[in-house]
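Only a portion of the chains appears, each positioned as in the full assembly.
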Amino acid sequence: MHIGKVSGTVVATFKDKVFEGKKLLIVDRLTPEGEPTGHYWIAVDDVQAGVGDTVLVIDEGNSARQVVGMDPAPIRAVVVGIVDEIDIAA
Amino acid sequence: MHIGKVSGTVVATFKDKVFEGKKLLIVDRLTPEGEPTGHYWIAVDDVQAGVGDTVLVIDEGNSARQVVGMDPAPIRAVVVGIVDEIDIAA
């Protein structure tokens, strides 16, 4: 997993039913210190995350399919947690 | 998934039947803001996308095999959605 910040949303037209009713978030990948890395994911939301939230993203198909409870399903990145606290050793 | 823009097509000779009748798209990976990243995929089209369309690409074998309805099949990247709207928080 990596730490990310939700920066926006995407609306798209899909053929696959797994996307029905799902919110697609744009999540910028951050360093542990909170700096942007230049990478991002379009991720399915599993935890009611909103724009500005710091979240944990897992980017693996089998994980994503389990989270949405559909297998098969063409998804890969999912927001699985909302970060409460980050402790970095000084 | 990532956001991409269809920039062209590829015609190739394959041995595997999964590619019969499939359109292969060159898709440039974009940032959420629409800037090129220098990365691309050769992706199977699942949504009748055309050159110039902004699309969503998923790059994972199990997802791709489900989308084309053939398993096994040697494919990995698929265009699964056509982007209608991107909202980035100011």
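Going by the order they are written in, the chains are A and B; count residues from 1 in each one.
Criterion: a contact is a pair of C-beta atoms (placed from the backbone, for glycine too) under 8 Å apart; a residue touches a chain by one contact, two chains touch by 3 or more.
Predicted model, so just to flag it, every value in this text is computed and none were measured.
The complex is built from one repeated protein sequence; 2 chains are visible, and the structure file as a whole lists 5 copies.
Here is the rule we go by: only the chains that are shown with their structure count from here on.
Note: centroid distance chain A to chain B, computed from Cα atoms, is 20 Å. Residue ranges on chain B touching chain A, taken from their complex, read 1-3, 31-32, 46-47, 56, 58-67, 78, 80-89.
Residues 7-16, 19, 24, 26, 28, 40-43, 51-52, 61-62, 65, 72-77 of chain A are the ones that touch chain B when the two sit in their complex.
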